[in-house]
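Please see the structure below; I have some questions.
All protein chains of the complex are present and in place, except for one that has been dropped.
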Amino acid sequence: MGLRRFIAVRVLTTIPILFGVSVFTFAMVHLTPGDPIDQLVALNPQISAAEEAAIRARYGLDGPVWQQYFTWITNVLQGDFGTVINVDQPVGPYIMDRLPQTIALGLFGWVIALLIAIPTGIYAAVNKDTLGDDLSRVFALSGISLPNFWLGLMLILVFALWLDLWPVLAPNKPLFSPAMLKYLVLPGVTIGTASSATLMRVMRSSMAEEMNKEYVTAARAKGLPERTVVLKHVLRNSLISVTTIAAFLTASIFAGAVVVESVFAWPGLGRAFVKAISGREVDLIMAITLFTGVTIILANLLADIVYALLDPRIRYD
Amino acid sequence: MSLLEVEDLTVNFYTEEGVVTAVDDLSFRIDRGEKFGVVGESGAGKSVTALSVMRLIEEPGRIESGTIRFDGQDLMELSDSAVRDVRGNDIAMIFQDAQTALNPVYTVGEQISEAIRHHLDYSDAEARDRTIRLLDDVGIPEPEARYDDYPHEFSGGMQQRAIIAMALSCDPELLIADEPTTALDVTIEAKILDRLDRLADEYDTAIQLITHDLGVIAEMCDRVMVMYAGRAVENAPVEELYYDPKHPYTVGLMSAIPRIGDRQDRLQTIPGTMPDLVEVPSGCSFHPRCPFAEEACTRKQPPLVDPETGDGVGLSDRSAACLAYTGDLDSELDYEVEVKGGRGSPPDDTQPDPRGGRTDTEPLQADSDPVGLDTDLLDRDGPDDSGGQQDG
Partner (left out) sequence: MSTERGRIRITGFDADRVESREPLSDWTEERDTETESRWERAWGEFRDNRSAMLGLYIVALMGILAVFARPVTIAGVTVQPFSLAPYDPSAILYVQGLDVSAYEAPSLAHPFGTDGSARDVFSRVLYGGRFSLSIGFIVVSITAAIGLVYGAIAGYYGGRIDEVMMRLLDLIFAFPGLLLALIIVAVLGKGYWELVLAFTVFGWAGYARLIRGEILKVKENEYVMAAKALGARDRRVIFRHVVPNAIAPLVVQASLSIGTVVIGVAALGFLGLGLPPGSAEWGTMLDATRETIVQGPGGTIPWWVTVFPGGAIFLFVMSMNLIGDGINDALNAQEGTDVATGGEV
């Protein structure tokens, strides 16, 4: 099957998964024994049963579960994600306000991860068992062992409080201005460290594995310079295994955003999610969960396409 | 001056279980255009010898000592970049398993032409043309179309042809073929060997053919070196080796050749297995498996000597390393070589498979075709491989 067909088939198989993701999201959140209305009633005992039923109907919280799902998904497909009850604001705009913050943070984290991991991974694999390799392994192991919230706190402690190089909190400026770049550094490093460490370990081990293959000896036997052997022959093969963890890394950056945004009081989706959990904002929880699931599925799709571009074998299977 | 002269080569591997001397004080030489066979069981140090010649030994291995003179120049003394100019250009290698030797993510054509661009400074288009011609030479049909195919789109035989084309790409003076056909089935093997043989003549390239199969050696080579446990145990022109083997190990290899019409109850094989090289038996390392071994063999390591005189010899003279020829043994090596059929008997045209007997020193597989050595071993015509497409 050609590359184009491969992509077409892959895109088509994504559709049922997306449907599954929406059902999964809905089912998870509706395991909740209480909903915001219960809380509302608990806080305001004067609300009568009739009033409660009216409110439920307004938010679509009456009727059997499948019907609720159907109502919800229909609304979602029309762009109506419900309401953030506490602030009485539609979920859609609420998310759109915060999404760019999270995307900026996530991208920054990704870029840092790639910039550190790929060259270090290559270096470590080529110079296996040297001091540099050992150091990079210590770094990688520390990176995956560091709790990101603690790393964030420590960075604040050292760079913001002791060295006074950074302000702790970002001022309220437009996100995409050069001045904001500086405020992205600490949270960006925090969010990128774990991913970069993971990526580096994968990179190093897959490079090292590829280096032992016979095609490498064959390339050397052709008299090619070592740089060509490593950067042309080995690298492309090891990038194949890196793409297989790309989606996983996207997920871990999402999870990182939840924590890191709370540490740095970064006004993004992650922080909104934590607030939604504490406030049992069902619509908001569902919307963010759905958004996350869809993003990760799409990241998976993208990774598979890159995989097929890198590895000609996959296209013909 | 010989094309390649290897003297006193010793290669060690520093493994966790100890130091493995994969090649021990080995010397040999190859003349221009010569076809030189290296035979022995796996683990005898054949491949390490090959990689050493290209200085491709890697951690944890190390070339401990020795000189490798190619065209009068000691490769051991060259800088890394100077060695790279030799690799692929003057000395090229054909690998055992084409499937693993080809990079799966680049097209076959690209993998051949990258060497041409690198060594011969050809432009992209020139390199492509040359590659297509090479693919045609090694018998790949529609070479122009196949240039852009990936290795997994080639059959095993085709991949091996591509590897041969890659090796020939810069017109090398020496081609090191490491078990070039072991991974292939017998009919394709015959075709590819024949093609290799003819191309070597055409390109005037010397070949160092490494194999565990005496039959393959018989078909192609002029001279043979038999290796055991990292050392050379016998050197001989191929004809003499077959009709008059001197070293008990060679005799054992020869006895293990199956042939049609033998009434023998079972095949004589060499008992035991090759020692792993961490702990090599004392004295003559073959003694635990040698039927002629005596007590003396456990003490003294036999030198390579002229079997007639017992004197030391030059690099390419007839020689064998057995104490029988140095007068250290009490009794004789009491084996006999029987030759039937008489001088110059015409080749038996009715033999369907022209391939010589397979003398796998590895355990014989049931499916290997035990065609005997009934036909004349040496004066045979190669199989017809003008098409070379049957295996594609």
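In this document, chain identifiers A and B correspond to the written order of the chains, with residue numbering beginning at 1 in each.
Here is the rule we use: a contact is a pair of C-beta atoms (placed from the backbone, for glycine too) under 8 Å apart; a residue touches a chain by one contact, two chains touch by 3 or more.
Everything numeric here is computed off the predicted structure, so don't read it as measured data.
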Chains on display which the left-out chain touches in the complete complex: A, B
Option touching the unshown chain, where B:P172, B:G252 or B:P302 are the choices: B:G252
Contact residue for the chain not shown (choose from A:G82, A:G268 or A:G293): A:G293
Contacting the left-out chain in the complete assembly, out of B:F13, B:F70 or B:Y325: B:F13
Touch list for chain B against the chain that is not drawn: 11, 13, 15-18, 20, 22-23, 42-43, 45-48, 51, 57-58, 60-61, 230, 240, 242-245, 248, 251-252, 254-255, 259, 262, 268-273, 275-279, 281-283, 287-291, 293-295, 297-298, 334-345, 372-374, 376-379
Residue numbers in chain A that touch the chain omitted from display: 17, 20-21, 24, 28-29, 31-33, 141-142, 144-150, 153-154, 156-157, 161-162, 168-169, 217, 248, 251-252, 254-255, 258-259, 262-265, 273-274, 277-278, 280, 285, 289, 292-293, 296-297, 300
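The criterion applied here is as follows: only the chains that are shown with their structure count from here on.
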Where chain A and chain B are represented by their mean Cα positions, the distance between them in whole Å: 55
Touching residues on chain B, where the partner in the complex is chain A: 51, 54, 56, 81, 84-89, 92-93, 95, 97, 100-106, 114-115, 118-119, 150, 152-153, 163, 166
List of chain A residues in touch with chain B within their complex: 213-215, 217-225, 228, 233, 236-237, 240, 310-313, 316
